[in-house]
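Here the complex is missing a single protein chain, while all its other protein chains stay put.
Right, chain A next:
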Amino acid sequence: MKRNSNGSFELYKVSLIIVLFIASIVVTLVSICLGSMSFTMKESLSAVLVADDSAARLIIWHVRLPRILSGGLVGSCLALSGCILQGVMRNYLASPSTIGVTSGASFVGYITLVVFPSLFYLLPIGAIAGAFLTTLIIYAIAYEKGVSPVKMILSGMAIAAVFGAFNDIIRSFFPDRIANATGFLVGSLNGVAWKNFSLILPYALVGIVICFFLPSKMNVLMLGDEMANALGVRTERFRFFLIVISSLLAGAAISVSGLINFVGLIVPHIAKLLIGSDYKYLFPTSIALGYSLVVICDTLGRIILPVGEISVSIVISFVGAPFFLYLLRNKQTA
């Protein structure tokens, strides 16, 4: 039994996390019911549980559920990745998209698609490798007796621009080669099926499980390199390890959904506002919030138009950007 005197505060945080996870389940249940064809909760649940030839089974089990679960997983991965990067860089503007990791990941992802159009399963590996290589390049550029977070952000932005340009070139010259990778192009979850889900699940799970062993060390790292060193953390080595994990998470996410901005940036912010900066609580909060945000936005994108749909990245930009501006305006110190 912990004799922690602020036990009631801890209890609050733990209950908040439980509430957020229950909310994720509710969000999932509601969004399998909603769509161009709506079902009641009872119909939806029986479609998930009973394998028959009904239309409900076809739509919900084969289309909606894999899409929702993949989207949620993508959200959790991007949020965790952003959470780690913000800690590593000690900069609240860091996220997989702002430091160029996502554009590097999609660049290598594109190349994989153009060179090996039939080898679908190489995509996550390509994207993870791309994320990792990009981070390494940025890290190397910013390295000078340790990594300067400001340099890292700035070089990340430059790298993002370069890869973005390459991505546009590939898109203009090989439109047919990458056409089969639905979603990957525009940051959409349209057409995501069980095979996509099972493709990224192992990578995402490895990343998420590792995150549960990091909080105490992450917390110490937040005291600054000097202090963390003095407490026995090999800061450079640990930081490198964190970068590998965040690349793994971001790369896995991107290989399903393509470029989705803002999730990796705003979810860690919201999580921090809700639960404080202790990583023990921040990681699970980010997982739950990332999941719900992407699933809600994707569902909105599916139902908001009478015909057709808006891709999830567009919805998130519409929701996320104003929210981010609101944060900037109201939260002076992070």
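Simple rule for what comes next: a residue touches a chain if its C-beta (ideal position, glycine included) is under 8 Å from a C-beta of that chain, and two chains touch if they have at least 3 such contacts; residues count from 1.
Following the convention adopted for this analysis, contacts and distances are computed from a predicted model.
Colleague: Of the candidate names "Methionine/alanine importer small subunit", "Fluoride-specific ion channel FluC", "ABC transporter ATP-binding protein" or "Heavy metal translocating P-type ATPase", which one corresponds to the UniProt protein name of the undepicted chain?
Modeller: Answer from the UniProt record of the missing subunit chain: "ABC transporter ATP-binding protein".
Colleague: For the chain that's not shown, point to the residue among A:V27, A:A47 or A:V233 touching it.
Modeller: A:V233
Colleague: Of A:L80, A:L113, A:I159 or A:V220, which sits in contact with the chain we cannot see?
Modeller: Per the contact definition at the top, the residue touching the missing chain is A:V220.
Colleague: Need a quick check: the contact residues on chain A for the chain that isn't drawn.
Modeller: Within chain A, the residues that touch the unshown chain are 2-6, 9, 90, 213, 216-217, 219-220, 222-227, 229-234, 276-278, 333.
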